[in-house]
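Report on the structure given below.
Left out: one protein chain. Kept in place: all the others.
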């Protein structure tokens, strides 16, 4: 599995806001079929890195390779065109619209002038059941009637529906109850098992260990280690997060 | 099991702790979050409080600040037992807590923020001059030089400068204990430096400082002692000079490290 | 039987089974897909489909696909899920489920109820039979029941389905399968299997383990059960007792187990132990109680967190041993262990990382049961289908032949 090329690979990415250096020489890879957990303390640069991946922030220098080919992202649209979908914490769903309408927002199916509701509804139901999402009554429910976990699910399903190849999830389980968190985690895992590359940002080590294949640890804007989850312990990861090194891993002493 | 106090050998006693908490327990309904916690802050020292997410750091601080009432336990301030039933009690004792969200009003300037809610006045008029002087004097005492003018709007400050203002605000009030909740989170390297320097000076000017941090390098740089919380218990209170980061990480994640920490059976069979 | 190679008839029977099995597990498929997947030519597929259609096992129809305007629609072969069904019984310690599951795996109808931990065997049989009868009554008159199986939390002898040991659910000397078969009166035998074995089967065929032929399924109820699939087959051992992972000793001299030993995996990570660590022995038990511990830990309760941490340690050791011995591609946590695993994954995997051989652990995937609470139920259904999938036409003919009188 280690011979597969990463779907996304960043090399030597630097990013500053004015005089403040936020990312330094960051290397990061995401592999198809794997969940890569991105961990780090507050302010370690996780959000900035995600925004660079999603084309929201231009990076100052470094290489951005997608499927091994260098690409240059100018905007979120470029990222979307590559099949990169970022699910932000605020989810960005329209509460006054129903699940189907949200799933197809901005990319509605139409027949001539008219929206093709029946096809959209069918596709939505198919996508959701393909993800074994079993916790919603109807695809015609309004978002405002859904729980936090269900909303998260809809936001993630949107990424799947649009044939994304890389999905970045920013703290999907924050502010969810435990049952919903578990469902979202299983959904995250299923996304990867369906062949997508998934990047998961999380503070919860149980969540990270439960679903991830690799762990990438940021410490003060540097990528101190990107390791296979099978090879590290909880203590290793906490040490990387809190001091940038752990045993042989991380920053040189 | 309750006797987890590793700090039985008295440290080179530099006076009694300003604030000493013993046997503190705290539950939220059925959820038990703090168990027999001992915690002490000494004048002129920085005590770092470390622990994993959910180990109970914020709860402990909120108990000290009077935001959460404690279930059982004793809080001593300067040797006397006190009851802290609200943030006002804590402030009256001279305990100031600087939270992560800082609670600064962006549209006001530094002086106005530092005196927010406790404005000095002459008659019914605000005494701007005296406040400005006091603010400038406090900042100078803490050697804060990065701020151009005390009349600058907070909105125009960088993250580090805001943190500085918030800390200076806490130091302004004759406070004896200042507790800082993750003051360096989300700051750049440069700004982290400034804030850590300020934390150190705060202790050097005679305050007892509590510092919550996730960054162990910061902790080792600025703190004199570390209290490590593990699942709501104090795993150990140690001098930073006596331990390594790896030991502290083990205390955080497993509750023990070598001879330090909790007895084996409470720390999940020593694994 | 004595001939060297398989006969024409054997081949045909095998192909019929393969085709039916394909649409049963993978869903409706076009003839082209079938031909390609089964390695048969299209005319053979056509003949097989015709036979199965005549037997009422499949039907061909136009696909219902979105955007069907594109291209010429080709017929798909679809299992007759409402007409051919099995009865699946899931006997948990606290919970009973009986379901009518159609060919293709769809749960058509189900009855579910709570079971009191003190209930005796005859109550159990009565409850299962009455639920099954009501399911059969609601099936259409032309529907036919082709099998039945029970998932049971105990050690079951393969030769005669006798329950040898069921510490958490004692039903005495009762021969459960025979009793059910007799009282149902459908003319079909009722198989009894270890629940975790069936869970392994279900996850292998329809759940997280599709495409993985070496997997281990760990099932948490009151105790801990296990099902091991090696090379695509369930590991039964000499008499079918194999795979009792719950009684693997992980902590010699540890907590006493119902089996008499000390420090079994079940004794260290089972429901009672978790609740004891969490200081909740007094309160309610069962699946909801386990979930409540995980929930409390999520809220920050230090007692619950430590309980999960301790249980996670032993679970990690157990998994590490299994990984070293079997080198599975996949370990699936089902039942209450799903919640326990998700609540203590950091500890489980940390222990795995330090205790398992690097080569064995490197590619093992840890997953939760994709079928959720229905894992063992689905396993029972799949087991009940085995006979008809092995020889579809014969079995159906036998079931329909004896008498055309309606059942019950």
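The first chain written gets the first letter, and so on, giving A, B and C; residue counts start at 1 in each chain.
One rule holds for everything that comes next: contacts are C-beta pairs under 8 Å (C-beta built on N, C-alpha and C of every residue); 3 or more make two chains touch, one makes a residue touch a chain.
In this text, contacts and distances are computed from a predicted model.
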Per UniProt record, name of the chain withheld from view ["Heme exporter protein D", "Xylose transport system permease protein XylH", "NADH dehydrogenase subunit H" or "Hydrogenase 4 subunit B"]: "Xylose transport system permease protein XylH"
Sole contact to the chain not displayed, among C:36, C:61 or C:112: C:112
Touch residues of chain A, complete complex, unshown partner: 76-77, 80, 90-97, 101-102, 105-108, 110, 113-115, 118-119, 121-122, 125, 128-129, 134-142, 144-148
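Note that only the chains that are shown with their structure count from here on.
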Shared interface partners, meaning chains that touch chain A and chain C: B
Central chain of the complex, centres being mean CA coordinates: A
Pair joined by the larger number of C-beta contacts - B-C, A-B: A-B
Separation of mean Cα positions, chain C and chain A [Å, integer]: 33
Centroid distance [mean C-alpha coordinates] between chain C and chain B, Å: 54
Centre-to-centre distance between chain B and chain A (centres being mean Cα positions), rounded to whole Å: 34
Residue list for chain B, restricted to those that touch at least two other chains: none
Chain C, residues touching no fewer than two other chains: 347, 351
List of chain C residues in touch with chain B within their complex: 251, 296, 299-303, 305-306, 309-310, 313, 347, 351
Complex contact set, residues of chain C against chain A: 66-67, 208, 291, 294-295, 298, 338-339, 341-354, 358, 361-364, 366-368, 370, 372
Chain B to chain C touching residues, read off their complex: 28, 30-35, 54, 56, 59, 231-233, 266, 268-269, 271
